[in-house]
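Note that one protein chain is taken out, while the other chains of the complex remain in position.
Showing subunit A:
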Amino acid sequence: MEQVHSTNQITKHAVIKNGMLAGFPIFLGYLPIAIAYGVLAKESGLTTFETTMMSVLVFAGAAQLMAAGMFAAGTMFIEIVIATFVLNFRHFIMSMSFMNTTKEFPLKWRFPLSLGITDETFAVSSLHKEEANKMYGPYFYTSLIVVAYCGWVFGSLAGALLGDVLPRALSTSMGIALYAMFIGLLVPSIKKNGE
């Protein structure tokens, strides 16, 4: 696979912008879940710092919501860690798939990118895999993941600090955001295969 040196210059700036645009629907989808997590974690007895640090360090929605519930039930350290491992092991398979599409990148890019793999960032990145062969490909995936990560971390912080900030009608409606994004990604690729 050789890099595309197109005559109309691809700028680094434009690639970063495209990556952020691709990540924005994830940002929207993460916000209500992250706020719900922040509220739940605070109710389970975690401090604001602990609630936010879990999002910063773990970055895995389902596992964090589960852990918050387990903290509330007074579960042991080791049980929470084992449950997290089992629940998040699916990212290993996703990482194998994503690292296979980005194998041209140097390790200094692949290592941090692999840490940003969630169900959502993996799905969106995989459906933009043509970016891996373009100039500045790593910048595309990095900005996509950073936008999603910011939504997750800031959403958790907002939930912990402010409680349920989103009006109820809006947060339930936003619950469809991630599903709509998955469908919106799937439909064009099904159409492409059908042609």
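Heads up, the rule we're going with is that a contact is a pair of C-beta atoms (placed from the backbone, for glycine too) under 8 Å apart; a residue touches a chain by one contact, two chains touch by 3 or more; residues count from 1.
Rule of thumb we're sticking to: contacts and distances are computed from a predicted model.
Peer 1: Using the UniProt record as the reference, specify the protein name of the hidden chain from among "AzlD domain-containing protein", "ABC transporter permease", "ATP synthase subunit b" or "Sarcosine oxidase subunit alpha".
Peer 2: Not shown, but named in UniProt as "AzlD domain-containing protein".
Peer 1: Since one chain isn't shown, list which residues of subunit A touch it in the complete complex.
Peer 2: 21-22, 24-25, 28-29, 46, 50, 53-54, 57-60, 63, 67, 71, 77, 80-82, 84-85, 88-89, 91-101, 103, 107, 110-111, 113-115, 117, 119, 122-123, 126-127, 169-170, 172-189, 191
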